[in-house]
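These notes concern the structure reproduced below.
Yeah, one chain of the complex is gone here, protein chain that is, but the others are all in their spots.
Per-chain residue numbering starts at 1, and chain names A and B are given in the order in which the chains are listed.
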Amino acid sequence: MSSSHTHAARKTPPEGFNAPAALVEKLAQSIRDDGRIRHLGDVPLPDPLLIGEFVELCRELVFPGFFGRRGLSEGMLDSYVSSLISRIGAHMADQARSALRYVKHIESHLAETAECRECDALAMQVAQEFIAELPGLRASLSLDVQAAYDGDPAADHTDEVILSYPGVDAVFAYRLANILHRMKTPLIPRIIGEQAHGRTGIDIHPGATIGPSFFVDHGAGVVIGETTQIGANVKIYQGVTLGAKSFPKDERGRLIRGAKRHPTIGDRVTIYAGAVILGGDTVVGDDCIISGGVFVSESVPAGHVVRQKKPELVMRTNREALEGHA
Amino acid sequence: MSSSHTHAARKTPPEGFNAPAALVEKLAQSIRDDGRIRHLGDVPLPDPLLIGEFVELCRELVFPGFFGRRGLSEGMLDSYVSSLISRIGAHMADQARSALRYVKHIESHLAETAECRECDALAMQVAQEFIAELPGLRASLSLDVQAAYDGDPAADHTDEVILSYPGVDAVFAYRLANILHRMKTPLIPRIIGEQAHGRTGIDIHPGATIGPSFFVDHGAGVVIGETTQIGANVKIYQGVTLGAKSFPKDERGRLIRGAKRHPTIGDRVTIYAGAVILGGDTVVGDDCIISGGVFVSESVPAGHVVRQKKPELVMRTNREALEGHA
Partner (left out) sequence: MSSSHTHAARKTPPEGFNAPAALVEKLAQSIRDDGRIRHLGDVPLPDPLLIGEFVELCRELVFPGFFGRRGLSEGMLDSYVSSLISRIGAHMADQARSALRYVKHIESHLAETAECRECDALAMQVAQEFIAELPGLRASLSLDVQAAYDGDPAADHTDEVILSYPGVDAVFAYRLANILHRMKTPLIPRIIGEQAHGRTGIDIHPGATIGPSFFVDHGAGVVIGETTQIGANVKIYQGVTLGAKSFPKDERGRLIRGAKRHPTIGDRVTIYAGAVILGGDTVVGDDCIISGGVFVSESVPAGHVVRQKKPELVMRTNREALEGHA
């Protein structure tokens, strides 16, 4: 239950508590000794809080009047859009600079306190390339919103879909993160993706390739892996996994990162709740329907419906069942 | 991972970024051209942020002393309740007015800048009818809380259930949203439902009909569709879907919205994790137990236990399995 349940802040200063010197020393030493879970020095990591703000500004630009500022008129659109782009670009440049300096730093080319003028110039370029993608992002999301409305008889209007559907939120965040993933911006795409995962329960890796008019209904528990490819007009329900069969390892037993591990899904495919489709060589052809709960690890030719052979159900009266237990 | 992880705001003004004029024009034009994903004009949509505040005020009134203001004494109850109702009613009137004006607007009866005195009067009436339902809401939730405690051996006390169980949060939000759904208030019920879905992973459509003493345990991935009917004393576990089999379409291939698509569940039924029950004609009778993972698309007579015939498990030693892979 989120702490926002208690909307009025009740922060009272708790009474003083003295940190024992021996414990302070022990913890400081553990931070010095274990480089894995601390980040010291002047090279900052991208900041999840500021990335969250960046995502909200992009949401406002994609769906103007739905989120953020209200009461927009046509006459003010130019100045409104200009102001939003400035803020989005500045955020992007700022976070990209952190991400790029961070990569230099872990590649040991950059001392902890060093400048990286190259990173600063590159970050500004990343920001410029990113904002140039915003019209395309709007066009994609418009199709996704229509797909959500068309695919769900419970939706009264596309406005309801924009305002409240977690599937639309998750696809919005995925398309945003995917732009940055294609630009090879480090760290930021995963942070955007996992923030959306936290809000929606829908886990789409920014590296996945997803065609137009994509809809995830309900969506909690959906996992779409890094090397998944999805065609146009695909609809996916809650609990669907598009995952890896097994992980190829190198001769020293380490996971090989980057190989195609996740399935390929054609156009106009519907995948019902809880279905699991695994494997980098698995191809589900165009116009297929994958029924709920089906486990698929081999390719399915185009135009087929896949069902699990109906499992035999065992029905007993409660009395029989209890006797059975005894 | 939610941005609230970084509790101290570190908002630094990022450096200036100039929006290119050509891009501004292109985006402004895309906003003018695509009516689907923008909302211009003076007719505001209901505001998710203010609806969230409204929900928290209702939570405070339903569970006084658990959320919001602490240290309540019996003597101050009248003034405390009076103040809460005023705030709840004012929020409700405010959001209902937006929702009603919005509906007039999309039905084209209202110019974008027009007044709607009729909406204002109706919104006040909605608020009055809503607050009259609050005593009933409290009585329902009290039974749901007891059902949660009775149904979960891990609960130490009903207080723990109120403070921390996502199932109680989701059922609270559902009962609240259902009142507004029955009053045919547009948009707001879905926004309340999806906010709870985001907090809990439990997706209950506000249009579902759910009897007293309802408990959802754990709950992530639960989906309860719009036309579901659930009796009294029902218990549901994580990952359960009460869904639609297929969607009836009209002669032009468009989804028919409003038909009964989701199942009917009797009294005292327990549905274990991951079970899927589909179809508007599917009736699960009183006192049934539906085992975990079972797929049900036909009616079950009262008093029956439904299990899947135990699937044959294949067990091999790791060595055999690896040889099998080779």
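The rule is simple: contacts are C-beta pairs under 8 Å (C-beta built on N, C-alpha and C of every residue); 3 or more make two chains touch, one makes a residue touch a chain.
Note that the coordinates shown come from a computational prediction; the quantities given were computed from them, not determined experimentally.
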Among B:40, B:61, B:210 or B:265, choose the residue that contacts the chain missing from this document, as touch is defined above. B:61
For the chain that's not shown, point to the residue among A:61, A:100, A:143 or A:191 touching it. A:191
Of A:201, A:231, A:266 or A:279, which one is in contact with the hidden chain? A:201
Among the options B:37, B:119, B:141 or B:224, which residue touches the chain absent from this view? B:141
Option touching the unshown chain, where A:76, A:132, A:183 or A:306 are the choices: A:306
Chain not shown, touching residues in chain A: 1-6, 9-12, 14-20, 23-28, 30-32, 34, 36-42, 44-48, 52-53, 56, 59, 67-70, 102, 106, 163-166, 169, 186-187, 190-191, 193-194, 197-201, 203, 205, 207, 220-221, 223, 225-226, 239, 241, 243-244, 247, 255-259, 261, 274, 276, 278, 287, 289, 293-296, 300, 303-309, 311, 325
Counting contacts across the full complex, list the positions on chain B that touch the omitted chain. 1-8, 10, 47-53, 61-66, 70-74, 77-78, 81-83, 85-91, 93-94, 127-128, 131-132, 134-135, 138-139, 141-142, 145-146, 150, 152-160, 162-166, 191, 194-195, 198-201, 218, 220-221, 238-239, 246, 273-274, 292-293, 310-321
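In the analysis below, only the chains that are shown with their structure count from here on.
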Nearest whole angstrom, what separates the Cα centre of chain A from the Cα centre of chain B? 22
